[in-house]
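Excluded from the complex is one protein chain; the other protein chains are retained at their positions.
Order of writing sets the chain letters: A and B. Residues in each chain are counted from 1.
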Amino acid sequence: MGKSILKTLVKVLNTKPHFNEQSNQERMELKAQDISTNYEQNLENFKQIFSIPKNVDVKVREFTIRALNRHAFIIYLNTMTDIELIQKSILMPLIENEHAAGKIQDIVSFPVEKTITNIGDITENITSGITALIVDGDHQCYVFETSKVQGRSIEKSDNEVIVRGAKEAFNEKLADNMGLIRKKIKNENLIFEHFIVSKRSRNDVMLVYEKDLINHETLHSLKDKLKAIEVDSVLDLSLLEQYLEERPRSLFPTILNTERPDRAVSFIEEGHIVILMSNSPNCLVLPATFWSLFHSPEDHYLRVPYGNFIRILRLVALFISMFSSSFYIAITNYHVGMIPPDLLMAIAGARERVPFPSIIEILMMEIAFELIREAGLRVPSPIGPTIGIVGALILGQAAVQANVISPIVIIVIALSGLSSFIISDTSLNFAIRLSRFLFIFAAGFIGIYGFGALIVLGLFYLTSLKSFGVPYFAPMTPHFFSSKDLIIRHVPMKERFRPGYLKPKDMVKQRKE
Amino acid sequence: MLRIKVVCEILVIFLMISILTGCWDREELEDRAYVIGIGLDRSEHKGKIQVTMLLANPEVGSVQGGGGSPEKPREIISFDANDIIAAKGTVNSIISRIISYDLLKIIVVSEELARDSRFTSIIYDIINDKEIRMNAYLAVSNEKASEYFLKNKPRMETRPHKYYQYMIHHGIENGLIPDSTLFRFFTTLERGSDLFLAMNTAAKREKSPRYKSEDEYTAGQVEASGEFDDTQFIGSAVFKDGVMVGKINGLETVLANVLDDSTNIKDLLVDVPNPFPGRRKQIAVRLMKREKNKVKMDLKGERPQIFITIPLRVVLMTNPSKVDFSEKRNQEIIKKAIKTHTENLYEKLLLHTQKEYKEAPYPLSFYARKYFGTIQEFEKFNWAKKYQNAVIHMKSEIKIIDYGKKQSEIDKGEK
Partner (left out) sequence: MKQKPGKLGIREYAAIAILMVGSKATEDTPAFLYTGSQNAAWMVPILSAVVFFVPLFLLIKTISLFQGKNLFSVIQQLLGKYIGFLVCLVIFIISSLGISYDSRTYIDIIKAFYFNSTPHLVLYAILMAICTYGAKKGIQHIGSVSYLIVFYTLLSGYFIFIISFQDSNFQAILPIWGSGIPRIFKESIHRLPLFADFFLLTMLIPYLKSSKEFRKGTWIAYSYVTIHISTAILMFIVLFDRSSGAIGYPFHTLIRYISLGNYIPNVEIIFFVIWIMGAFIRFTAFLYVNALMFGYMFKIKDFEYLIPSLAAIYLMIGIIPESSMDVSHDLKPMVQSAAGPAFAAISLMVWIAALLKGEFKHAKNKSGL
């Protein structure tokens, strides 16, 4: 009873605003029609749809096909198409060819992609850079794949820098990205499945997987999720990531986002699914576990001892960046006996003149560090390095000299801040940086007891996380059969199994003949 | 949306609590006064004790570039209190900060109080204070503990905790003072069958100490001249059932440490009478104990027989008579000399303590345990009583591993 009252109350308070939307019924109807054989009407229709001549980059060119002696026009977006190509392989043959020929296909040297009749479909094609040819008296429209999108070429990976291994990164062009993957897996089982999400801007999404490896349940649940997205537009892959995640509010990521094709390919080979999207210079890998986020491709490119060295280094860095400042708080505020006497004396001596409690001190510096970090990222690149120096100088040296911060705090913060850079995955990096604050509060609240309690709480939370049905710490716990590439990696010859939590169709990577 | 809001609210509350609560156990570390040493003396008032606290000033000697801080490196306070625990409260009327025993290194008891029969119950209070760690050291000072701390002004280590850390650490390493942690004190006390050795210290030199050979000094007797602090750590105070009964000198402490397998004493330098003719009567040797002692007992009969074998490795450091040790005969002679000398030393120590204190200066009773099946039998046997009449046979197993430089080389060098 009480609950229902509460619910209605919430409803009353949380009313959604209503908008009086203008009806575009007329256009919808127009789009649903097929093109007519009447040349003038077609021209009129398209001019109306694309608001010509208001719309600058939509070009309509009328001409006569001499071979057929008929009127025709092509319509295209000049910003999305290769104009030279249109000129050379569509217009020139059509205008100059005098030999009588029965079909457009015979005249045009351009491979005709297809013929469409629906106005709506044609419109969609045009918007994605396709040239449409409409001939007088013909009831179908010829569309030519002439799209040429402006964009970056393939460049070096910026955010996931490695020393050894392939340097190329995804760019914003879907075709390029697909090529980058395809050229690494020369196998007919590699599938690029096209998918369209969102209603209005109709964003292209590619599901990439190997069909003889993938677990079909995962694929189906992913497709269901993609279909269930009901929004007008999903502009970027990172947005799609949030739509797909089971717990979008969670601190820890459950989908891996990478810009390195080699990394994506290694996951495809293991039986994961990769999602590409047009206009996004990265890809999503799912299901992702803690380990896949924690590992870096370089671990495997380097020889076993070196690779393991950087892995252990990364693990240590993870612990340092997560726990060092809170451990400092716990120890200095509650368990002073832990500190070696000399250090204790030094800290106490330095802190005597500091006006703030140490938790405020730590928080101040943590926030300052985050500020420097964020500022360094945002400032225009010519003055970027200066910001770092200025920040370090001012906040470090001056703050100590002004007795605002004690020197040991600078060390602690610098250590934890630097260590956080070693975690290369952006999402995991954020997760650790944020959970650091939780630990600081817990330690400030009740010392090492709160600290330990929060660790256990966090572990409970993390183990209960799932990425498309795969537990976060799999295959460590719950145990699955795998090649045991967790904290320590083995020699490549021994890593023979695909991770069992994916339930791939083919477990063994290199089958002995 | 609602969930995020709730989480945020909880976080804010959490943050408030964590910053604002100054109560419970949270205490900024500069808010505490760190007690490095506690001194215990007999008080003039009945039923009370005089407690002295040595507090370290963290600002001195640790803040870099702070220049000459006018503050002193330490503070010393003496006052009367009912017990050690209560003292912690009383002292806050004098000291501006909260007293913390986290860095407590040493508890100095004046000889006067240590010999008092009340001492056991006084020191037992320490167990109740969880802040006092069992690895703090117990020391006995010749003078009053309050005076001891005042007189003790180390020249090199102005910071008191460093001074005691170095002094005690190296003293124990050399074997001149026993490893007298509170932990050992209490376990010995509970066991009740052996003597406990606490380090002996003095901040005042005796006026005209008698010259003695090498280490046969107790604290305050070592004669040295020059510019230094007068404090000495040498020898040990003997506790029987938690009350001090006597003192033994530095050499005896070294020997007791060698006998005790539970200390990890490294090497020690000893002078052995020179068995060869020559003007200098002593040979310096380095004794090293690498293996455990072998102890056998025959506990039947009125007078138990105890056989102790001490394996020692010896390095000859000097060769005053310029003996050629490549000769077997000479080797035998020096070996025998060292053997008899060390055996004598040990026997003397054990006889001395047996006669005077009726117990062994190290946990010898442990070795007797294996001859009994149950605790009850062992207790019935009554080690403490039987030991008084025990006959002790000492035997050293000498292995000379280095005879020093060859004589011919030395001769060459002299030419």
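Note that contacts are C-beta pairs under 8 Å (C-beta built on N, C-alpha and C of every residue); 3 or more make two chains touch, one makes a residue touch a chain.
Here the structure is a predicted model, which means the values were calculated and not measured.
Chemist: Looking at B:45, B:169 or B:336, which residue reaches the missing chain?
Modeler: B:169
Chemist: Hey, which of B:187, B:309 or B:340 is the one touching the hidden chain?
Modeler: B:187
Chemist: Among B:37, B:160 or B:363, which residue is in contact with the omitted chain in the full complex?
Modeler: Residue touching the absent chain, from the options given: B:363.
Chemist: Considering the whole complex, which of B:92, B:262 or B:382 touches the chain not shown?
Modeler: Hidden-chain contact among the options goes to B:262.
Chemist: For a quick check of understanding: of B:71, B:298 or B:377, which residue touches the chain that isn't displayed?
Modeler: The single option touching the absent chain is B:377.
Chemist: In the complete complex, the non-displayed chain touches which residues of subunit A?
Modeler: With respect to the unshown chain, the touching residues of subunit A are 215, 217-218, 221, 287, 330-331, 334-335, 337-338, 340-342, 446-453, 455-457, 459-460, 463-464, 468-471, 473, 476-479, 503.
Chemist: In the whole complex, what residues of subunit B lie against the chain that is missing from view?
Modeler: Interface with the chain not displayed, on the subunit B side: 23-25, 102, 130, 133-135, 165, 169, 183, 186-187, 190-192, 261-262, 264, 363, 366-367, 369-370, 372-378.
As a convention for this text, only the chains that are shown with their structure count from here on.
Chemist: Any idea how many Å lie between the Cα centroids of subunit A and subunit B?
Modeler: Taking the average C-alpha coordinate of subunit A and of subunit B, the gap between them is 66 Å.
Chemist: Considering the complex alone, what residue numbers of subunit A touch subunit B?
Modeler: Residue list for subunit A touching subunit B: 249, 332-334, 336-337, 339, 341-342, 344-352, 354, 357-360, 438, 440-442, 444-447.
Chemist: In their complex, what parts of subunit B are in touch with subunit A?
Modeler: 3-4, 7, 11, 14-15, 17-19, 21, 24-30, 32, 34, 56, 58-63, 66, 100, 102-103, 131, 133, 159, 161-162, 165
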